[in-house]
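One structure is given below, represented as structure tokens, and several questions about it will come after.
Yeah, one chain of the complex is gone here, protein chain that is, but the others are all in their spots.
This part shows subunit A:
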Amino acid sequence: MGGYSYGELGAIFAMQGFSGISLFSVLLLMALGLAIIFGQMGVINMAHGEFMAVGAYTTYLMSSLTESFFPAFLPYYFILSIALAFIVAGAMGYLAEYVLIRHLYSRPLDTLLATWGLSLIMQQSFRSIFGAREVSPTLPEWLLGAYPATDMIDIPINGLFVLGLTIVVTLGVFYLMFKSSWGLRVRATTQNRVMSGAVGINTKKIDRFTFALGCGIAGIAGAAFTTIASTGPTTGTLYIVDTFMVVVFGGAASLFGTIASAFSIAQAQSILEFFISGSMAKVFTLLVLVLILMFKPEGLFASKVRR
């Protein structure tokens, strides 16, 4: 790291740190959805990245529609898109659970294959509908630009917005999981599905809504994603690997672990990317991760209760 003064290094860390915040936000939202689904029914949703892309394309579609028909609405459409991304991706998740996944719960390997197949189908549909080229929505003015914190450090506004959005969604998920009666049913089913049925919980209904919720959150991640990069048919695939890393590293059972792990992975990559190339940064992060997992195979935060 020679050639940089301490002041410059500090600024680099801060700025790369802030640009890492967008990545952190997207990864956290993705990992939340993935972990909720995995925790509830043991399904690893290989199509999770495509549900994110659904959210991104929804945002793009909203942007084009607004531009052509209600240009005056442009400053506000993005907020509406986030809600719509959640609803569209959630509805598609609900459908996927109903048509495909619920028939395979007792066969974990088959769900892996089935959701992988689903991801391919979805990718091809994106290609047919939106074309192979990457698209991006026109972001409203207020999302662009940066806030100059000091003369060396600029904080991107979109990063702050996405972070705020992520905090709201995460708090919402926490509330739902830990304070609502619906969340109680989810947690009961996660711990003992058979017994949950025997205390009167309709576990299949819980499954369907949990899957829809997880996919809906991926949709929100997709809307957030449009602020940092453009969307193509394979966008989902690019992010799913990082998301898996976050979930495995955090320990699938712990929401706190997911947050901590999304933060460290996103920051490590973002800060390293400044000094070495992007792919090297990824390799390096992965290596460290593997090393840590060798010593803590259950992930960063495993829950400590005797069974």
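By our rule, a residue touches a chain if its C-beta (ideal position, glycine included) is under 8 Å from a C-beta of that chain, and two chains touch if they have at least 3 such contacts; residues count from 1.
Keep this in mind: contacts and distances are computed from a predicted model.
Undergrad: Leaving aside the chains on screen, match the unshown one to its UniProt name from "NADPH-dependent 2,4-dienoyl-CoA reductase, sulfur reductase", "Fe-S cluster assembly protein SufB", "Urea ABC transporter ATP-binding subunit UrtE" or "Cysteine desulfuration protein SufE".
TA: Per the UniProt record, the undisplayed chain of the complex is "Urea ABC transporter ATP-binding subunit UrtE".
Undergrad: Looking at A:16, A:196, A:258 or A:285, which residue reaches the missing chain?
TA: Once the missing chain is taken into account, the touching residue is A:196.
Undergrad: Please identify, in ascending order, the residues of subunit A that touch the omitted chain?
TA: Counting only subunit A, the missing chain is touched by 181, 184-185, 187-188, 191-192, 194-203, 303, 305-307.
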